[in-house]
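Take a look at the structure set out below.
Note that this complex is displayed minus one protein chain, with the remaining chains in position.
Coming up: subunit A.
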Amino acid sequence: MSFSRETDHGTPAVITAGKSVTLTIDGQSVTLPEGTSIMRAASLLGGSIPKLCATDSVESFGSCRLCLVEVEGRIGYPASCTTPVAEGMVVRTQTERLKTLRRGVMELYISDHPLDCLTCAANGDCELQDQAGAVGLRDVRYGYDGATNMGQAKDVSNPYFDFDPSKCIVCSRCVRACNEVQGTFALTIEGMGFESKVSASQGEGFLRSECVSCGACVQACPTASLIEKKVVEIGTPDRAVVTTCAYCGVGCTFRAEMRGEELVRMVPWKDGKANRGHSCVKGRFAWGYARHQDRILNPMIRASVDEPWREVSWDEAIAHVASEFRRIQARYGRNSVGGITSSRCTNEETFLVQKLIRQGFGNNNVDTCARVCHSPTGYGLKTTFGTSAGTQDFDSVMQSDVIMVIGANPTDGHPVFASRMKKRLRQGAKLIVIDPRRIDLVKSPHVEATHHLPLRPGTNVAMLTAMAHVIVTEKLYDEPFIRARCDWDEFEDWAAFVAQPARSPEAIEPLTGVRADDVRAAARLYATGGNGAIYYGLGVTEHSQGSSTVMAIANLAMATGNIGREGVGVNPLRGQNNVQGACDMGSFPHEYSGYRHVSDDATRKLFEDAWGVALDSEPGLRIPNMLDAATEGAFKAIFIQGEDILQSDPNTHHVAAGLAAMECVVVQDLFLNETANYAHVFLPGSTFLEKDGTFTNAERRIQRVRKVMAPLNGYGDWEIVQLVAHAMGLDWTYDHPSQIMDEIAALTPTFAHVSYDALEALGSLQWPANNAAPLGTPTMHLDGFARGKGKFVVTDYVPTDEKTGPRFPLLLTTGRILSHYNVGAQTRRTANAAWHPEDRLEIHPSDAENRGIKDGDWVSLKSRAGETTLRALITDRVAPGVVYTTFHHPETQANVITTDFSDWATNCPEYKVTAVQVGLSNGPSDWQQSYDAQARHSRRIAVVEASE
């Protein structure tokens, strides 16, 4: 694709189309939905009416008066951006009178604008410049000597973009983008008339303001007033390639705008169905890690982790991996090796890693990082509905009347979806938040939750069952739906269970700490408020009853008939960019792609025939089981692609002991991550900018990842896995990831219609995409559940064994923040560090006071598993008795604290509940110090003497 900006139609499309109207514009007839602006109509006809204050990401405003048109039979010159089309209307957009009027408007703007176009960074990419040309402005009668707004100081505080007020034409596109698209309301126009100017949060610079650096304002700005620093530094782009963000499960698509081989900026793609032209700070700006000096570009090996790394050729590294795995299997048995796929890599790469393990290693010892986040979603939704995935597309939220957010913090974790949700909430949908912490959604500009149920961590099942109690005992359930769509007997068993007095809101109030009245009111609202949609996150799954909670959620949706159409449903907000895809691709030790159990003979035969080997019919080891087996001497080698289990998995001590007990740990990654401290082979990985493939987002949407530059390390990750496979004697012959997708489609019924050609033609596909649904499936379970009848499952509340007591009186829960991504390996290597330089411990003022802790003090955080130190942040966002931290920085090692309690069904770790004590401290803990020393020691790379 060569470079041109995406067409700006001036005003947004009308979504809920009512009647159509037909009109004539400059002699051409056109039929459009009622409510469309004249400006958009003209643009869709291929014309373009001059404009400055209108852009199609925000509602029109009608302030610049550049877009005037003539309408037959009307007096004056209406603004085309604010005037809707009407039946029989005759519009003229180019007349001599209009030209004169527009030139006059333009003249005024230009007279207060610096004329440094030739040296301006936006030269050639500036709408003011374009429009001045378009209206034929050649001269400015007012001169430039009068009072102007030029020469004002720039705000360069944001690490990614600058604000130059002297270039601002006060069109307020930025303000409206911040309000309407992002929903943060960080910008205002201060002052009146000539004095008016754009300001971020009452005069603070952008960095310290409410601004979350999403960049929507920068994208909306027609001048160089708001401009990316990279454009200033590199110049305007000359080509663009559409690709998909590699950070979170929203799956925003972007135009990667390039100048030669250099990435200038990422601009959210308007046609992207997940993000609809919006993005967050990570996807738009935080890609600098791709070229960070810490990136390892050469393969390295070493005999022991005490030795420094030795750089070797790819041939040597690959041959070493193959011979070590074969040696270890010969000595310790076929099942002594395994591997881990990555939710950060593409579907194709993930599929190849599990294929390498099943076909090449000859066992099912494959697992994935989803183990530690959404494995309960897979289990719970498959058991109840029959499919291990969310039921809706993101657009669905715009049809919801009641939105229930459970254990998720969308504004930080899934920001672009949160912006859509906030838009719907501003339109009047009601919000219920079930979360121990007062997340931003509970109260933010123009959004306020109707109910916030701040339950004690670990009581989700009790809470949801109490809501079910209200729905059943007050007869608020949807009997026709249940009779038609679910197993009625199972419903009756479940209803009898939840109706017991012991499950009532009053009975569980002492457990959850939430007033029974609030629970009753929330349950009634969800059951009777119209379309009810549930969105949940890791606060649901990362518990000892994670799977039960997912099933309890599914029960609520089925009981109220809130499933099987737009606006309703059960939606996990998936963490990593491709965690859905990694699960779909057969990364779990008990199932092949498409969630088919390895013991299913027909499925296994399919794979055996395709791959030409006999496959194991027994489930393999999960990550924690592999580590256990390692400490027992039965598991000796692991191939880890793109995951940092030492930092992301619970009970760091145990993970370290497991890794240390292995003879060959292979890490394939961009950086020497924490796990690599225990590795014997390091295979440098490639970034999403350097390879082709697909990611699948939280709405099951499969989207293309496109190579925009050559891999610095020499190979895409899929190529590296293929090299290992070849060295192990497998005859793989992939020349391009599209062939891997063809194999996935051939072997996976839900992917039967997925191909790169189909993705090229359609932009994206939501699985299932097969004969029954050739164009994919935006909403699941429309006429029936994937499993047939929906299954109600009795979910008994079983309190976690991780309990507070005199030594550990507080409950720690963990989460993430907008500017960072999980263990932070990428985001810490970008300017995003400006917003979150360290992990902090949030503690309630009364708990802090009891311990003599002041804001910013160093505190020790101690659990039964270990101890770490970090600085305190005193806030009433957390309830008394609860403390909270993020886990983005390796120095903090929050997982030194977390225990190895886990979900009963899937072993997903219980990150969200750890009993801890907090006290004043004066520095890093012993573990932090010895860990730091070990890490430094382990990261040494031998300096090779130059030969004579």
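Methods note: a residue touches a chain if its C-beta (ideal position, glycine included) is under 8 Å from a C-beta of that chain, and two chains touch if they have at least 3 such contacts; residues count from 1.
The definition used in the following text is that contacts and distances are computed from a predicted model.
A.B. asks: Of the candidate names "Nitrite reductase/ring-hydroxylating ferredoxin subunit", "NADH-quinone oxidoreductase", "Formate dehydrogenase subunit delta" or "Peptide/nickel transport system ATP-binding protein", which one corresponds to the UniProt protein name of the undepicted chain?
C.D. replies: Per the UniProt record, the undisplayed chain of the complex is "Formate dehydrogenase subunit delta".
A.B. asks: For the chain not shown, which residue from A:Glu506, A:Asp628 or A:Asp932 touches it across the whole complex?
C.D. replies: That would be A:Asp628, which touches the missing chain.
A.B. asks: Have a look at A:Asn347, A:Asn651 or A:Thr830 and name the one touching the chain we're not showing.
C.D. replies: Per the contact definition at the top, the residue touching the missing chain is A:Asn651.
A.B. asks: Based on the whole complex, identify which of A:Ala833, A:Ala865 or A:Ala879 touches the chain you can't see.
C.D. replies: Spelled out, the listed residue whose C-beta touches the missing chain is A:Ala865.
A.B. asks: Quick one: which of A:Gly386, A:Pro505, A:Gly564 or A:Pro924 touches the chain that's been left out?
C.D. replies: Considering the complete complex, A:Gly386 is the one touching the chain left out.
A.B. asks: Using the definition of touch stated at the top, determine which of A:Gly272, A:Gly529 or A:Pro589 touches the missing chain.
C.D. replies: Here the residue in touch with the unshown chain is A:Pro589.
A.B. asks: List the residues of subunit A that touch the chain left out of this view.
C.D. replies: On the side of subunit A, residues 335, 364-365, 382, 386-388, 497, 544-545, 547-548, 589-591, 594-597, 599-601, 603, 618-622, 625, 628-629, 631-632, 634, 651, 653-654, 749-750, 768, 770, 772-773, 786-788, 794-796, 798, 801-803, 805-808, 864-865, 899-900, 904-907 touch the unshown chain.
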